[in-house]
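All protein chains of the complex are present and in place, except for one that has been dropped.
Then we have subunit A:
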């Protein structure tokens, strides 16, 4: 079924991709309509298509992080005529690097990797600032001081979110803890529902999350009468009482800029990183459960972040085991940040 869909997309592309200088291929790890991570990437694709007349995009969904993605990329290039490829999932990196060597004239852009090639660059946006601010709201609203976090896999980008969320909560309540539950999959609605129930039963009253779609966790939290903080896409309309705020993506401008650079021949592969400041990451509107005073404190901190007066990843910082990670007055280097494999103090759970 999946294969048929790919073939249909590519057959269509092969027949019509003559007139345009640039055809861009997009590959998603889950359904494009997941109301989460893949939807956010697809919104970026539509933004590029709309803003560069004559540019055409191909996209395939549900491609696992295996050798299958290499075949899909190759088909996009050979049959679809793609000259730019957005490989939007973490595990696609090595395949993009390998294909980059094979197709030197194609530009590859990987979401969030730490390796580049002669024609392979990465793009990402750091959600940490927004997750920290959302954590502040979570820490302030929580009555028990016990927060939860439901996450797919312990990769650095997720570990960073958990830590930033916890640090934000502790800024409002120094005793706040975050209990982590791993689901072992990017899209596992039944497990996400039961994980939310388990955390609620354990007396946890606010849940953060980083799975592909925030839908299930938001709606289960609403059903259980607890709160949640969203990620990737704003789900407040699905759970108006439960959603406190969230950290959403806005990939369009970054993807547009990169595409224009490549088309103009001015692109050099590098690690492009956006954040709250340039608008690639957005702090979602507050829900009704966040009191006025808390909103003001959070927004004041946001202002500090935008003006570089406050940096989330700065010392002093203590690890889960109580040992110092960063001395006071120092900033965490990018390499340490992007390969993070430890929890800060107050996180309950294991990085496996």
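Convention: a residue touches a chain if its C-beta (ideal position, glycine included) is under 8 Å from a C-beta of that chain, and two chains touch if they have at least 3 such contacts; residues count from 1.
Assume contacts and distances are computed from a predicted model.
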item: Hidden subunit of the complex - UniProt protein name among "Aromatic-ring-hydroxylating dioxygenase", "ABC transporter permease", "NADH-ubiquinone oxidoreductase chain 4L" or "Acetate--CoA ligase family protein"; value: "ABC transporter permease"
item: Sole contact to the chain not displayed, among A:96, A:193 or A:283; value: A:193
item: Residue in contact with the excluded chain [from A:104, A:174 or A:203]; value: A:203
item: Option from A:185, A:253 or A:315 whose C-beta touches the chain left out; value: A:185
item: Where the missing chain touches subunit A, by residue; value: 1, 4-5, 30-31, 33-35, 62, 148, 154, 179-185, 187-195, 197-199, 201-204, 213, 215-216, 219-220, 223-224, 237-238, 348-350, 352
